[in-house]
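Take a look at the structure below.
All protein chains of the complex are present and in place, except for one that has been dropped.
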Amino acid sequence: MVSAPARLPPSTESEPLAAYYERVRSTTVALAAPLSAEDQVVQTIPEVSPTKWHLAHVTWFFEHFCLLTHDAAYRQFDDRYHHLFNSYYYTVGEMHRRARRGVLSRPTVNEIHKYREHVDAAMLKLIERRAGDPDFDFLVTLGLNHEQQHQELLLTDIKHVLFVNPLGPAYRAEAAPPPVHEREHDQRAHEAPAGLSAAARLPAAPADPMTEQTAPIRFVEFEGGQFGIGAGGDGFCFDNETPRHRVLIGDYAIANRLVTNGEFRAFIDEGGYDDPAIWLSDGWARIREEGWNRPLCWSENMTREFTLNGWRKLDTRAPVCHVSYYEADAFARWAGARLPTEAEWELAARDSDVEGNLLESGNLHPVADRDTMAASSEIGQLWGDVWEWTSSSYDAYPGFVPLAGSLGEYNGKFMCNQKVVRGGSCATPRDHIRASYRSFFYPHDRWQFFGFRLAKDL
Amino acid sequence: MVSAPARLPPSTESEPLAAYYERVRSTTVALAAPLSAEDQVVQTIPEVSPTKWHLAHVTWFFEHFCLLTHDAAYRQFDDRYHHLFNSYYYTVGEMHRRARRGVLSRPTVNEIHKYREHVDAAMLKLIERRAGDPDFDFLVTLGLNHEQQHQELLLTDIKHVLFVNPLGPAYRAEAAPPPVHEREHDQRAHEAPAGLSAAARLPAAPADPMTEQTAPIRFVEFEGGQFGIGAGGDGFCFDNETPRHRVLIGDYAIANRLVTNGEFRAFIDEGGYDDPAIWLSDGWARIREEGWNRPLCWSENMTREFTLNGWRKLDTRAPVCHVSYYEADAFARWAGARLPTEAEWELAARDSDVEGNLLESGNLHPVADRDTMAASSEIGQLWGDVWEWTSSSYDAYPGFVPLAGSLGEYNGKFMCNQKVVRGGSCATPRDHIRASYRSFFYPHDRWQFFGFRLAKDL
Amino acid sequence: MVSAPARLPPSTESEPLAAYYERVRSTTVALAAPLSAEDQVVQTIPEVSPTKWHLAHVTWFFEHFCLLTHDAAYRQFDDRYHHLFNSYYYTVGEMHRRARRGVLSRPTVNEIHKYREHVDAAMLKLIERRAGDPDFDFLVTLGLNHEQQHQELLLTDIKHVLFVNPLGPAYRAEAAPPPVHEREHDQRAHEAPAGLSAAARLPAAPADPMTEQTAPIRFVEFEGGQFGIGAGGDGFCFDNETPRHRVLIGDYAIANRLVTNGEFRAFIDEGGYDDPAIWLSDGWARIREEGWNRPLCWSENMTREFTLNGWRKLDTRAPVCHVSYYEADAFARWAGARLPTEAEWELAARDSDVEGNLLESGNLHPVADRDTMAASSEIGQLWGDVWEWTSSSYDAYPGFVPLAGSLGEYNGKFMCNQKVVRGGSCATPRDHIRASYRSFFYPHDRWQFFGFRLAKDL
Partner (left out) sequence: MVSAPARLPPSTESEPLAAYYERVRSTTVALAAPLSAEDQVVQTIPEVSPTKWHLAHVTWFFEHFCLLTHDAAYRQFDDRYHHLFNSYYYTVGEMHRRARRGVLSRPTVNEIHKYREHVDAAMLKLIERRAGDPDFDFLVTLGLNHEQQHQELLLTDIKHVLFVNPLGPAYRAEAAPPPVHEREHDQRAHEAPAGLSAAARLPAAPADPMTEQTAPIRFVEFEGGQFGIGAGGDGFCFDNETPRHRVLIGDYAIANRLVTNGEFRAFIDEGGYDDPAIWLSDGWARIREEGWNRPLCWSENMTREFTLNGWRKLDTRAPVCHVSYYEADAFARWAGARLPTEAEWELAARDSDVEGNLLESGNLHPVADRDTMAASSEIGQLWGDVWEWTSSSYDAYPGFVPLAGSLGEYNGKFMCNQKVVRGGSCATPRDHIRASYRSFFYPHDRWQFFGFRLAKDL
């Protein structure tokens, strides 16, 4: 699910490493806080991991890759956890089967919190001694970025657990988020991790915004040529973003905003799920087999959707969410367009500030956007809301070189059968995403916050 | 899993109905008490239900069949629970899919305890008003017998949950039960429900009993003839025990005790699992497919077994446990014997007092028996320890007539593909079992406390 | 599928052993004659074996159990055939997987016919030398009865192959069989094996018999008591019919005829497949899972059915066919009746001559019966037409003792999870069936000629 990182210099922020460590680690705990112990055990499908597994796995990462290798005095909390909380690092030993994570009632949530505290105490001492050593700083930064990836998975996984429950419980019982995203609110909100500071997330919404309309998509044109893509600066990045390299891109146009619920419902109403001519062969087979006829989390009558705030009226102006690549691709073909490549997306996004409906906004759901509701000629909604499916297969960049050792051993091991998604979602921490960031999923996956925008050849 | 009961007069005990109700209901709560919330959510295989589902389902039974039909003033705790906690009463509505009980994190354990309290309060008031009405008394007695069946399932299901966990957690952390069952201890112990009164369960064990040997099985002979079997008295019984009817039985001999772990290990050592000649065709297919080569819960090296008290040294003198019908049948063929029919078993047991290693002994595991370790010519270990596989298919008795209405509608619906087991186990409440009691499982089931004794033609 | 036989004296018929051998062997060849080579390769479901597999397997039986053990000079045709054509005799070696018989294009049909000729030549020489030796005679008789069982399977299996083909090809292109069975036709027809002598099978049918009506079922009453059942004479029988033993039977009534297509259609029209109250639990699960809503081989609109003569108008007066035990059982419960036990069936049939719509009639399909269309108080349609589901689980008779050696080793190995069917079908050779004959299938099986009659307690 998560690629191991490249050995690049860690981010040189104003924030000391210990503070950075504590901030990320405490955010994870805060995200799990609204949940009952029972919620944290369940696995609904093989892709979904229990909350308590996430809490333990990210901790195991620090224990295994930092403490056991850099702290001779470290005493393991429980040596059997290695088997339980290793995810896919085959070279460091066999692990508990992924699809069976939900059969483990023990360790309990409380025991896992003790495990976290044990590791945190040791890590903070170790950071005190070792911070400044670039290799060590890199490992910690890597572990924290890894943990941020699992913060997002924790939210999307628990959303699935709550969604399949006929009682339709909400992740949190608070007031609804604002139905429309406005840029200035972001500025105030982005320090507050979700679940921690409800006040910051609740600006006064405009009077009855649901009556406002969304202007049609505008396509913004780009001239082709040779461009550099991939990570090239001195901040942290994952290795799959490297090496930075040149690509040839033809002239193209890309939509100024994401496809909305309303547009996707029109696709359904006009028989989108019944016309084999617009589907990939594997996609057609999948929707038939699974009986898919609408996005995951939509009610059968397509007027409501399940959110982390519980069941809500479907906002036709908000970005469509929880669609597979197959559905995004079929919609694009139906619309006479196509999905952008990842290079086209990166080119369109590279000069845009990372700002939008990200984790810190506290919405935990894609929302309509004030700017794109108008027929803006600027490209909006690049960051947050939903990960955007691109047409690009998740392949290695030319010259890609894996790290040495266990961490690097599997850098490219997911580079087959998956598609690249870009831009982060409403569950992605703001300091985790960037223009060169590549995430990747199977084309049939739907449980993440997946949406898409259209593109065209010129 | 559990057959609906016959409309027979309820048991006329010295215990008033309200006291009976409170005793059974509180035992269920006591049995779940040692468990964490996390333990109570997990479903490891479709046959296993989460603890909290058991706690709620038996409560739903009283709510649906007593309160909603006999108490006009009753206010439902949550009307969505009907869908979640109905087990298999199709005529009263659709239900949540059995194999997916483990994906439900809500309602939480606490909410289910509130549900229990809500129903108990209403039931006790209703009992106060209605006790003495034979129909009502029957319904309550039925609900309590139903709950006792789920007490046993609660224990066997949680045992499976704990067993598959690599941490091997014990259901309870108390001192080990006595390794050898002695009759007089029963007398003192049988009032104390498991998990409640540890002192009563811990008599002084004889010095190093593990060195004592078990005498070979003796076969006790019975002359054939025409006999009555089935329930005929005036106590409570389930409808599958009726009608009492006459059967023809030939001369036969039945073992004075259960087959032991030591004997089963000898079967394995001599290639029992490798010789197709002694297996039923479906049994051979099953062990190949599943890779079975020893009883469930045995360690790979066959020296230890998992119990509700955690991993323990395998006691070669104790009854073998957690074997399927296929394994019992293969052992019997290998031993030059056969399994008894249910009529043969009932005939051998009908004059025996219900006394043995039942739930109240607190062992929660089959144990070696002082009397049968000697070459007793009396038939021992009939009650408790393990349910005994019989060779009888679970069919209707001649003249079997189902009850009217929803309860009776499905009386015979499990009478296909299953085998009768007899005698109760170490997880069966003593006042729940009797000579005519028929329980039934698929021949491949292993997760219950299943064992067997041998029989022979004369 | 087919139980190994008991070591009983072979049938002492007027027909010499060599003639008997040639008659049965040539019937098998005649039954396969209408088929193309392509037809003889296909396996549609695991239960169905390709025609050429049947042709070879029954030959392998003679090669393995007669020639290789009784003829030192015998030279094997191809020693690799042992692996391919052994069916389930595990103790004589591993075999090709049953569900994969349809992937074998070789040996070709022609090669298998050469194999048959090779074995036949050797067998006839051996019979010349050894006939009269009771052990040898028994083995040959056993092999021929085994081959007759596969004659029926050959027909039912090829019926399934042709049925699933959208082209709906007929097994044979001849004129339709008479729509109504009349007793005297049997007398003339029963020497002619199906497919050999069309003339014998085509008596003048009465003018427009389809307009005739069937009188309602009459229940014929039997007084209960102690009766002997099982094979007791000196003719050939399979070991599962032994030992003859006494059973207790209560008063009962049994239908004078089979349930008809018209009656089964009424069951469907009145919602039989939609009412869980009348189904066994496993049956309800099965029909939901498979989407069954009518007998196998019926057209969706229930006006036509597929037969070995191709698609035909459904004769409402003919016995219903291709229903599982679950469907028969549900119909009986819906009708306020039950299925007979095998003992009740045998008792009702024991004094009846074996005469009816069997293989020799050449119909290869159940037909309406002149006698039972009238409200006869005689029990009709006992022999042929369809195997009748009984409520009896396929268990060992008391005192059942398996044969020694490989043949006997698996005598009882199918005695689990199956139900007894009685009376033979339109694909059963007349000299193969008798009152004590027990065949057995899984309760979900439908591809054989399965039907049923009703019974009642008195």
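For reference, chains read A, B and C in written order, and residue numbers begin at 1 within each chain.
One rule holds for everything that comes next: a contact is a pair of C-beta atoms (placed from the backbone, for glycine too) under 8 Å apart; a residue touches a chain by one contact, two chains touch by 3 or more.
Because the structure is predicted, anything quoted here is derived from the model rather than measured.
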Touching partners, among the displayed chains, of the absent chain: A, C
Residue, one of C:30, C:68, C:84 or C:396, that touches the chain absent here: C:84
Residue in contact with the excluded chain [from C:161, C:296, C:382 or C:455]: C:161
Selected residue (touches chain absent from view) among A:15, A:234, A:282 or A:378: A:282
Which of C:68, C:104 or C:248 contacts the chain that the document leaves out: C:104
Interface with the unshown chain - residue positions in chain A: 88, 90-91, 226, 245-248, 250, 276-277, 279-284, 325-326, 329, 391-393, 395-396, 398-399, 409-410, 412-417, 443, 457
Where the missing chain touches chain C, by residue: 36-44, 52, 80, 83-84, 96, 102-109, 161-162, 164-167, 169
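Methods note: only the chains that are shown with their structure count from here on.
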Target chain C, source chain A, minimum contact steps: 2
Farthest chain (mean CA position) relative to chain A: C
Chain closest to the middle, measuring from C-alpha centroids that were averaged per chain: B
Centroid spacing, where centroids are CA-atom means, of chain A and chain B in whole angstrom: 48
Per-residue multi-chain contacts in chain A, two or more chains: none
